[in-house]
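What follows is a single structure, written as structure tokens, with notes after it.
With one protein chain withheld, the remaining protein chains of the complex are depicted in position.
Take a look at chain A:
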Amino acid sequence: MLPLKEKDKPIVQKLLTAGCCARCVLRFCCVSVQAAYRQAQHETLKELQTFIMEKENNKVQDSAEIKPHNTELSQTVEDPPCKKAKLDPTEAVQSETDAAAMVTLKKESSVCVVCLGILQDLCGPDQAAKIAETVKAQNYEFDTLVLSVSLPAQLCVREHSCWVHVKKEVRQKGLVLDKDDVIQVKEAFKWVMQGLVTRQLEGVAVVSKSPFEVGVEFTHPNTESDCHFLAKCCPDCFKPTKNKQSVFTRMAVVKALEKISDGKFLEHYPCPPSEQSGSCTPQDIQCLHVSVFIAGRYNKFCRSLPQTPWVIDGERRMESSVEELIAAPILSAFRADGFNFSSSGREDVDVRTLGNGRPFAMELLNPHRSRFSKVEMKQLQETINKSSEKIRVRDLQIVTREAMSRMKEGEEEKTKSYTALVWTQKSIENEDISFINDIKDLTLDQKTPLRVLHRRALAIRQRVIHSMNVRFVDSHHFYLGLKTQAGTYIKEFVHGDFGRTKPNLCQLLKTDTDILELDVEVRIVAHVKEVKGDLLCFPEQVRICLWAIQNILLYFMHKIILRQ
């Protein structure tokens, strides 16, 4: 039975007359017993009507007995029909109640003026079935779900109107009805729907926080203009939006309602709110899974592969890219809608990435599948590595959102190792270049290279080359190894960039030089944890040896077992 008290009667009376549905009445009476909302609406309505009838009946009797009669309320509910029959012909004093009763009876099937049908026909087993159907069709993997409800902003205005309407009544009794005590439409909706949805989805719990969100949205185009008067009364709450979206967001409307005085409100808006003939329209149900984050390290072995897709004026200039090659198998395994790729630094199209590989992280958007075991991640890594010779991935793992931001950390502090193939115009011998090995901590002044000057500011950057080493190839070529500060432009150091990088290799060798190839080597970086047991940790030669030893041992063990 409904946990209503005597003091609630005038509120119930007033709201039913105003055109509120049964559940909204319960909300304004601050009923927080969820079961009360779950029972069928018409049942609740009947109980409410009986409840207020009781008051009138008790008026006839001793008014002093009102308090003890509270407990009897629940018992007298059983014979409302008889009481009604009694009322109509005999009690002329109760004509007001009659009218009220008639009015409430008439309004049983009409749309609630506050919730516009959301707590009436729009919340029940049918909607739960629809939700369950959509969720199942989209084929997500999930243990729990959270139901998110989006209501039209004008419901706040209507709610406010009803609250003002009953405030007067309540104050007369010397009581206070705090707006915060009133149960929100959203909450009541969820109380009704959660259990129903769980049942439809074979026991999946509907909780308050979950990685999987099912969004239900309602609109009511006819009443959209209800909010507009607020823009005139509280203009500072409504900021003009650049998009074509409405200025009347829920937040802005709530803010304005907090500020506006009751008097001003009543000037512009009917109290109680106007009746509507149609209820809200439910929009398509949206399912969204929270993003999953993947991290790893990649090597690039190709000299014609950009890191991100290279598109100019809608035309693709170079086939494929590092991020697309890595993302493709991952997207299909996780059944995600899209991705964001982030890496710790980047290299040019024509530069190889060797060594342990460059750390990267990816955000997978709306993954339909989110749980992968370590073994499955290894298999996914293998799939990526088999898909292309141009890249290789290692230490692939699922990480948290923080990993994405940590990618960019420490980019400035790192030391980078490079190997460049240098061409010299004049003929050289080994002795001519050996002095380079002894150069330590050479400071360069690098003006922004011409090749990037169109999109970066003109500036002079000081960068340090910590050490170099040379490997003679022939009279016009040698390999130059460099360990430099992060952010050093290696190509410009080698060819001088029209003399805008000083000192440069041309000056050091006193001949024109040019760079033919460049490789970058990334050392172990703590950003991406090593996945233990990943044989790719070891350099190539060691790996081959281990593999050979493993196979030899297996062969002998096999033989021993056979002999026995």
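Everything below uses one rule, namely that a residue touches a chain if its C-beta (ideal position, glycine included) is under 8 Å from a C-beta of that chain, and two chains touch if they have at least 3 such contacts; residues count from 1.
Assume contacts and distances are computed from a predicted model.
The listed choices are "Cell division cycle protein 27 homolog B isoform X1", "Ciliary neurotrophic factor", "Protein Abitram" or "Nuclear pore complex protein Nup85"; the UniProt protein name belonging to the chain that is not shown reads "Protein Abitram". Note on the undisplayed chain: of the listed residues A:229, A:310, A:423 or A:479, the one touching it is A:423. The residue touching the chain not shown here, chosen from A:242, A:454 or A:563, is A:454. Of the options A:121, A:224, A:348 or A:517, the residue whose C-beta touches the omitted chain is A:517. Of the residues in chain A, those that touch the hidden partner chain are 301-305, 350, 352, 389-390, 421, 423, 425, 447, 450-458, 474, 476-477, 495-499, 512, 514, 516-517.
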